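All protein chains but one are shown at their positions in the complex.
Up next is chain A:
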Amino acid sequence: MSFVHAFRQQLRLNAFWAPRRCLATQSSPAAAQAKADSGSASSSPKSGEPAVAKSSCAENTVLVGVNYLKGQPEVLAMPDEAYPPWLWTLLQPKEIPDDGPGGKGEKIRLRKANRQRIRDQNFMKTQ
C-alpha cells in the first residue's frame, strides 16, 4: 500500500470519528472497505451452515449435580442440534446496536464509557 493511500485512509477514519453535524447515518469507512474486499474474494457462507463448530461436551456425557431431586435419573447431554441456537452465542461479547444518534445504542455506549472513565479516575487517585 502506498504512503498516500495509507494517509488518505487515516484522514477518512479521522473525519469519520469527528462529531457529525448531519443526521444521516454513515457506514464506517473501514467496514465499507472490508465489505468491498471480502465480497469479491470469499463466497458467502451457506444458509444451512451450523453456527456451532463443535461442543466440547459430547453427547450422552453425564451432567453432574443437575439431578438434585430425589430419584431423578442422571441428566445426559443431548446432541448439539437439540440446543437452542442462542446458547452458542452466550460467550461472545454483547453487540451494541447502532441506531444512529439519539438511539438506545448511543445511550448504552455513552454510559459504558462514563463508567469506565469513573473507574479509571478512581484508579488514578490511588496512584
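Methods note: contacts are C-beta pairs under 8 Å (C-beta built on N, C-alpha and C of every residue); 3 or more make two chains touch, one makes a residue touch a chain; residues count from 1.
Criterion: contacts and distances are computed from a predicted model.
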item	value
Hidden chain of the complex, named as in its UniProt record, picked from "SAC3/GANP/THP3 conserved domain-containing protein", "Hemoglobin subunit zeta", "Large ribosomal subunit protein uL11m" or "Ribonuclease P protein subunit p14"	"Large ribosomal subunit protein uL11m"
Interface with the unshown chain - residue positions in chain A	52-57, 61, 63-70, 72, 75, 77-78, 83-84, 86-88, 90-91
